[in-house]
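Of the protein chains in this complex, one is absent; all others appear in place.
Up next is subunit A:
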Amino acid sequence: MFGLSKKDTTFLLIVCFLTLATPILLQPFPEGSAGATFNAGYPDLMQRFAIFGIFAIGFNILFGLTGYLSFGHAAFLGVGSYSVVWMYKLLDYNVIPGLLLAIVTSAIFALAIGYVSLRRTGIYFSILTLAFAQMSFNLAYSVLTPLTNGETGLQVYTDDPQILMGENSPTSPHLFGLVMRDSVQIDIGGWLFTFNIGYYFCAVIAILAFYLSLRIFRSPFGMMLRAIKTNQTRLNYTGLNSRPYTLAAFVISGMYAGLAGGLMAAMDPLAGAERMQWTASGEVVLMTILGGAGTLMGPILGAGFIKYFENIFSKINDNMLHQWFGWMPDGMEDALIFISHFFVGKSWHLTLGLLFMLVVIFLPGGLVEGGQRIARWVRGRRKKGSGDDPEHHPKPAPHVAE
């Protein structure tokens, strides 16, 4: 179906299911229970999962396939956000014109930055993209303040033109009347599920983005990109000019980032310069590596992982720790709180850092490799006794889509 092999179709359907069922899957604990802190099924975080998933999928098209490590993708994220907010200011709160503009402007930016940066490879390429992104950040932060509203961030004011704004138009982002912020909450025996319009809008776009990247991975174009990663010099010797391919990959992934940035502003009508800072560029690199660079599912997992830590672990404070460990004897309670203090609340970075180290050391292929190992282990146990000699078996190459 959809021009995919059977295995890929199943894979896509699984992704669709997971994405659409997210509001239920992320709410494993009933309201009011101690575990409710770990629930992640509220609109803002789910939207972030989808948006950063798109960002990471796009980044992976460049980094995972061609091996070019860009440290400046946040610039496109910011450009996308600014485009959408400007469309709000000029037209009205409908997200569609903004998102289209976001994709177009980020493509133009990517073309310009890519054209220059891709003249170099390896570390020089990374540094060039980093420099461009920092330049964009500084421009947005102070120099271009009339356009970006500087540090404060671009917002919609009541005296903006908004020429398409009618009498009864919604006063927050919407898709032809479907207001992004609206959601319906369903309470089932203590479990509270929030189905948010904005999330489903992001989710549908994320699935489309995923499908597109799946097609790119399987296409001759994708094959060419992999060839560049394997050995660009050899490819050049065969008489092929590889730069148009890398530039195309760079622009495509820039457009993904622009779309993600646009969606951020579509969910929350504000565009800030921090979105372009190098830390934001570094974050997507971490997401991709943590999840598994070059795999389809990896970047999405990585994005979800990091956003979960940032939003859930950072909110655990001493008060909650006291509640959790309150039943223990005093000395033990204090000791446990003292230890956990280093891993939650403001120290969430440390937990994330440790996990990142563990993943990089023990699972160089990222979380996806972890999943594959478990799957292989389970399969191996099942196969035992089937008569096959496990020692003399050609190792199946991991399917790139796993």
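Annotations
Convention: a residue touches a chain if its C-beta (ideal position, glycine included) is under 8 Å from a C-beta of that chain, and two chains touch if they have at least 3 such contacts; residues count from 1.
Heads up, the rule we're going with is that contacts and distances are computed from a predicted model.
Only one of "Threonine synthase", "Substrate-binding protein", "succinate dehydrogenase" or "Cation efflux system protein" fits the UniProt record of the hidden chain, and that name is "Substrate-binding protein".
Of the options A:S70, A:T105, A:S183 or A:Q372, the residue whose C-beta touches the omitted chain is A:S183. In the complete complex, the residue from A:H73, A:K89 or A:R275 that touches the missing chain is A:R275. Per the touch definition above, the residue from A:K7, A:R234 or A:H349 contacting the chain not shown is A:H349. Listed residues A:F11, A:F55, A:F76 or A:F195: the one in touch with the omitted chain is A:F195. Although one chain is not drawn, its touching partners on subunit A can still be listed: residues 1, 9, 20, 39, 42-45, 48, 138, 141-142, 145, 150-153, 155, 157-159, 172, 177-179, 181-185, 194-195, 197, 200, 204, 264, 268-270, 272, 274-275, 277, 310-311, 314-315, 317, 319, 345-346, 348-349.
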